[in-house]
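Note that one protein chain of the assembly has been removed; the remaining protein chains are unaltered in position.
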Amino acid sequence: MTSAIQIEHVTFGYGRDKPILRDISFAVRTGTFLAVAGPNGAGKSTLLNILAGTLTPQSGTVLLDAANLRSYGVHEIARKVAVVRQEFVPAFGFSVLETVLMARTPYYGRFGFETRADREIAAQALELTDTARFASRPLANLSAGERQRVFIARALAQDTPTLLLDEPTSFLDFRHQVRIYDLLKSIQRDKGTTIVAVTHDINLAAQYCDEALLLYGFAESPDAAGSGRSAKPPHYCIGEVSDVLAPEAVERAFKVRVFSGVVGRERFLLPLGAMAKDTDRSGPKPAGPAAERERT
Amino acid sequence: MTKWWLLLAALALWLVSGYALVRPQEADAEPGPGDRQGPDRIVSLAPNLTEILFALGLGEKVVGVTQDSDYPPAAADKPKVGSFWQPSVEAVIATRPDLIVTLAFEQQKDLARRLGRMGYDRLVVDIESVGDLFRAIDAVGQAAGAEAEARELSQSIREEVRRVRTATADARRVKVLWVVQREPLRVAGRDTFINEMIELAGGENAIGATLYKYPPIGAEEVIATGPEVIIEPAMAQDATESRGQALSYWRRFTNVPAVRDERIRVIDGDLVSRLGPRLPAGIEAIAKCLRPELFGE
Partner (left out) sequence: MHPPLAPGTLLLRIAIAALLLVLVMFLCSLTGPQAISLKAALSGPASPAIPNPDYEILVRVRIPRVILAALVGAALAAAGVTFQALLRNSLADPYILGISSGAGLGAILAVISGFGWTLWGRSPIAVFAFLGALGTVWLVWGIGRITGRHHVTGLLLAGVVVNAFLSAVILFLVSIARSQHFYATMFWLMGNMTEEDFHVLWIGGGCITAGIVALFFLSPQLNAISIGHRDARSIGIAVERVEIAAFAVSALITAVAVSLSGLIGFVGLVVPHAVRLVFGPDHRQLLPLSSLVGAMFLVVADTAARVVVAPAQLPVGVVTAMIGGPFFLILLIRYSRKVYSPA
């Protein structure tokens, strides 16, 4: 049971005295699909960038395949980890196919041209993300959702054992949300890829992911204003999806009332605000865990 | 990785072989002219050089002049090889010259250097003062095989100048402001050949020693220096118009003696801006402005 990624006592903040992540430790086992959730500003994207090696923590270590991330060169990291970030329109008009092919740059031949294998991998990535029909269109001419799929295709073309995604389905319609999650799941199953996805979509995460990491946000955590002594880091928790994304935890993290229902093996959670039609169906302010479980 | 080393090696090889193929020439050895009996086809790249050549009796041999070489009148008919500021190397070559004479301004010196590298004989003279003029006449005479004529010319110029000097020797020096440009106001300073001409004509530059040769000055200094005569050079054909403009410009300086006494003079620019054989005429023109009574205005 090896860990693809392991984080030990990582602390990171953009300013000197304002840590966003404090003393976080966890391991992602190889071949696991981990969802990272939490309120805005909790540090999800930051954590993802630390895993990808783009940001360096102020203290603590990140281990990739049991070796310190910092000991790897950029090229080696790219062979193990592919990252999908928020979509954007680049300054120059590269086409979809050109953009996806670029992921194969480190593997180009001597004169800087792609090989047939590269082209095949790219074509397959386009097929999997249903973007093959825009292959020759420049990115600027696509919708945000289509562009998002292109960025995912590019990461797939990198053909790595680990995949990190930052809100990959935020602009996608239902059909494509499900397609992407199906795709990720099948990659996990067929290739044993380790997947870490930051997502706002807790319900889909529950249906597809094995584990979840819930970030409370350091400033908001229960012990933040406390005496300062704490045995274990309070501002995140990680574990099985059903444990971590439990209604009370979600309500506490997001500071919102949720309605909780059962689908089959998993729950679904629906946030209900004061003006929502069914607002009386959501639970009262969390009194205690026992009261919650009774309600469902 | 290998392609980078290959590239570096190729570049090194290229540079080394270039050095081996062509040793960079030690140019500007200034071999100069004079190794033949005398050039038959001479190109002049400055109007005063043209005047010198003609004054030395070499007018027939001149085969190319710049566009502003208009004196003597015969010079205006010669083929043009560009302007003083932009001589054309192709036009010069097309005249098949034996000798090219230029001044020491950067663009002309550069052209001379380039032509020298192509194997042409050239002579570069620096004419920035009256003394330079005589040396230049000697140099040109030597290069063109006209030493005797050169000595004669220098002699006659010296005598003419002396004549004007003696005429003004006893008189008091007149304070002159020499205005080369009106907006912004720029005058000729002490370190110029114009200053020499002024002094030879019996005048004194109203401006004291300055850092620049042609300093821009302000109205205060005009008033402070209190010139008795203001001289502005202008193109001959624009003389009347320039005079009108000058008068209307200077009218506001009512405290200046030159304005009060209405001694603002416009002078033929060619006569005084070309340091050449017409130097005495130029000095006399200035002297006429300063001491009209001595020169019968």
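All chains are identified by letter, namely A and B, in their written order; residue positions are counted from 1 within each chain.
Here, a residue touches a chain if its C-beta (ideal position, glycine included) is under 8 Å from a C-beta of that chain, and two chains touch if they have at least 3 such contacts.
Since the model is a prediction, treat every value here as computed from it, not as a measurement.
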item: Contact partner of the left-out chain, one of A:G41, A:G60, A:P138 or A:G239; value: A:P138
item: Candidates A:A78, A:A153 or A:L272 - the one touching the absent chain; value: A:A78
item: From B:R113, B:R135, B:R190 or B:R243, residue that would touch the chain that is not displayed; value: B:R113
item: Sole residue of B:A76, B:V89 or B:A239 that reaches the chain not shown, by the stated touch rule; value: B:V89
item: Selected from A:I7, A:A103, A:A153 or A:I180 as touching the chain missing from the view; value: A:A103
item: Residues from chain B at the interface with the omitted partner, ascending; value: 3-4, 7, 10-11, 14-15, 18-19, 21-22, 24-28, 67, 80-83, 85-86, 88-91, 93-96, 105-107, 110, 113-114, 117-118, 211-214
item: Contacts of chain A with the absent chain, listed as residue ranges; value: 52, 54, 73-75, 77-79, 81-83, 85, 88, 90-95, 97-99, 101-103, 105-106, 108, 111-114, 134, 136-138, 140-141, 154, 158
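Heads up, the rule we're going with is that only the chains that are shown with their structure count from here on.
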item: Approximate Å spacing (C-alpha centroids) for the pair chain A, chain B; value: 79
